[in-house]
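Note that one protein chain of the assembly has been removed; the remaining protein chains are unaltered in position.
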Amino acid sequence: MGRLLMSGTVDAECLMVDFAGLRLRNPVLAASGTFGYGLEMQSYVDLEKIGGFVAKSLTLEPRYGNSPPRIAEVSSGMLNSISLENVGVEAFIRQKLPEVPQEALVIASVFGTEIAHYVEACERLSSEDRVAAIEINASCPHVKSGGIEFGQNAQILGKLVGQVRSSTVGTLLVKLSPNVTDIAEMARVCEAEGADGISVINALQALDVDLKERRSVLWNGLGGLSGPAILPVALRMVWQCFQAVSIPICGIGGISSAEDALKFILCGAQAIQVGTANYLNPCSTEAIVGGLLDYCQENRVGSIQDLVGCLQPPRWKVS
Amino acid sequence: MGRLLMSGTVDAECLMVDFAGLRLRNPVLAASGTFGYGLEMQSYVDLEKIGGFVAKSLTLEPRYGNSPPRIAEVSSGMLNSISLENVGVEAFIRQKLPEVPQEALVIASVFGTEIAHYVEACERLSSEDRVAAIEINASCPHVKSGGIEFGQNAQILGKLVGQVRSSTVGTLLVKLSPNVTDIAEMARVCEAEGADGISVINALQALDVDLKERRSVLWNGLGGLSGPAILPVALRMVWQCFQAVSIPICGIGGISSAEDALKFILCGAQAIQVGTANYLNPCSTEAIVGGLLDYCQENRVGSIQDLVGCLQPPRWKVS
Amino acid sequence: MTSRPSRTCTVLSNESMGGGNFCLRLEISGEWARSSPGQFVMLSPVAPSQFCFSDPLLPRPMAIYRTDATSSGSGIVIDVAYKVVGRGTALMRAALPGSLMTVVGPLGQGFTKPGDGIGAVLIGGGTGIASLYEHARILSEHCRTVVLLGANTAEMILGRVDFEGLSLELHVATEDGSLGSHGLVTDLLPSTLEEMPCSHVYACGPTSMMREVAAIAARRRIPCDVSIENNMACGIGVCLGCAIPLGEGKGFALVCKDGPVFDCRTLGWEDC
Partner (left out) sequence: MTSRPSRTCTVLSNESMGGGNFCLRLEISGEWARSSPGQFVMLSPVAPSQFCFSDPLLPRPMAIYRTDATSSGSGIVIDVAYKVVGRGTALMRAALPGSLMTVVGPLGQGFTKPGDGIGAVLIGGGTGIASLYEHARILSEHCRTVVLLGANTAEMILGRVDFEGLSLELHVATEDGSLGSHGLVTDLLPSTLEEMPCSHVYACGPTSMMREVAAIAARRRIPCDVSIENNMACGIGVCLGCAIPLGEGKGFALVCKDGPVFDCRTLGWEDC
């Protein structure tokens, strides 16, 4: 796994960020599950202009997903239960990765229902030069604990991160589940077990009902809530993690504009990921890069990294 | 504290519900903090037409709240940090309660930063005839545990409920904090400690940033997210609690229409509370009662109680 | 009991007043309590249908600029003078004649009457001027009324032509000097108070302006009403979201219920 150095005269220096051992052209990444394997987005986004993308989460073996309905719209958000559908690690490496333009930064995402599966997938992926980093999706039910997500139990999460760490050569990110009492505790566990960074947050567990059918709108029952509706919860969690750990944070949740991205950066995110907004406008990531550049120029920000965690204390602390 | 029997020839029988020892005219209550002490709403809502209302949470002593800004709008929701502002138990009993129309059902809400304060407030309130029930607001920071909410720790919550139970004569409801890994565990603790019912959910802990000021939009920093944005999370939690306990559930979170209310009922709520929607339209509660009546008539529902928990299993379980 | 339900209203017109200000003319059918100058409404730029209220979620407080009789005689017509500053006002701007909106009101405490009615000075800036027009109209029928209005440019002075149509003394200050005196409107106040007997000052505008007005009035011991703006959720005193500090240890007042008009001495200006 290579640590890519992104360069190019057109890249604005003010947007460059160091993130968990990666040098990113800019802090705008696409979130897993919302950008396919990158290839599908090439008609809409110049992959060399954004910071990078996290590919759809991979399991060791290819998997089919859930039956329809898999998605539904709710107020300022959507529910999904795509579940495990993916081409599998091998096909990703053989068929997808070689097609991705050289200058695009690819982060592979991995999930499984057992720790051993995560480990094996990470081993395989971290031997690939084109994989700049691996993101562990911890919002996956841990089969042995009867459905609880890996990311919902500090002990299980610690074990997962520890074992994956030893099998991963390069940058290791852990994507946290927001369905927890204390996100900071989870962040600390990841740091302690050697993660290079954390991605905060995955979708919130949720449910909506089809009144006519008197049934969940999703085939699978529960689903994940994403989109603008979750932004204030995600911002809170990023801020809490930023207080708790010193490894870098990638902020995720409802980001659809440069303003949204800046809020996450101020709360402590070194980089951000755009998820649902890719569906609303497939050019979102590039548009956000443009918006950040405008902001830096208008506000004379020499390096966007200077803004990370610069949220002023609440008024009651100063007055 | 009297167990009121609501009656009246105009009341539609199909909407009557038994809820935690109360016989409600209909399942539509107003949520604490969104309906004042009831009196303020009389120009907009006929208090005798709705199921009842939960008054603004009370502490033993009157309290001022936070400095402005206290509220902010976000996508399909709002943040608030009103905090502890209330007239105190004594003033509520002396000045507010006597003014509330006889036929209106009043639920008092109580919070504090120490268990002893809760207990004393409940003792005082449960000696009042006009208080039909007491709702314990567990989304309050437990001072001794350094800011963690009572409702975020099963042990602390259990202790709180147990002690409040012994000092409360009538119906005792516990309003759960949604900022937890396992809402069902909290529901079970409440049931075990003798709560008559649970109210699910309070606002989600959240943050939004004022980009110009590079500061939280709220004076207090963090705030509570409410409104349509949280509905799918609330529905999920009500459903999870319904699987876990047999005491009745009052569903809360983003309800602004009869359709929303029905979703909660199908997920297992015996009654529901309308919060933020009271701000959007002060007549919301009455409008929702009307909508439920229409639904029952159009769908030949003899008693709305027949719908409680009647969500069909997800498709994958039947096929 | 339920005397002030929220109501559907119909947009009659929605036209530019110049300088980036617009006037929304709303017809409300049925009963509507008579409003007193300085009161406001909570306005949602959407019909109260089932799709209502998700965008923007909260209604927006807007002063009642002017009321009128309807052509049919029943109900009432309300003018709202506004400036587009964000999502809610952008949606108001997009509303076309015939479309429906939702309105709750009239709300809050309006301006008090001048004590002895010798003379009154009204001073307004920005969209705050919208709160003053009805008050100026009624006062001008009873006592000597001087109105001082300010804005960045001449064009941006909200409703100037309307004020010119009243029998009162109007003075204008613009920051670019394009009309009236060059500078801030508060600069006009001391000399005005010097020149006339005045039993009450009324102000509505940016906080910095009102603070200045309050200080000038206090020095001369003239009672002074200010109309305060704050973010609101409910507008009817139940969310406690619009609280403003009354000064060290004195707690808070609710802008929507106790105001928006306050005797300036009751407020904790240092925290506003």
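When the chains are written out, they are named A, B and C in that same order, and each has its own residue count from 1.
Going forward, a residue touches a chain if its C-beta (ideal position, glycine included) is under 8 Å from a C-beta of that chain, and two chains touch if they have at least 3 such contacts.
Just so we're clear, the structure is a prediction, and the values are computed from it rather than from any experiment.
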Practice item. Can you work out which residue in A:33, A:51 or A:197 touches the chain that's missing from view? Key: A:33
Exercise for review: May I ask which residue of A:113, A:257 or A:312 touches the chain that does not appear here?
Suggested key: A:257
Point to revise | Per the touch definition above, residue among A:73, A:213 or A:306 touching the missing chain | key: A:73
Revision key, fill the gap. Hidden partner sits against subunit A at residues 33-36, 40-46, 56, 64-65, 67-73, 76-78, 80, 82, 85, 227-228, 256-257, 259, 276-283, 286
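Methods note: only the chains that are shown with their structure count from here on.
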Point to revise | Identifier of the chain whose CA centre is least distant from the whole-structure CA centre | key: B
**Study point:** subunit B and subunit C: spacing of chain centres that average the CA atoms, whole Å
**Key:** 36
Study note, to complete from the structure: Per the C-alpha centroid definition, the whole-Å distance linking subunit A and subunit C comes out as 47
Study note, to complete from the structure: Residues of subunit B that touch at least two other chains are 67, 76-77, 227-228, 259
Practice item. Enumerate the residues of subunit C that touch no fewer than two other chains. Key: 54-55
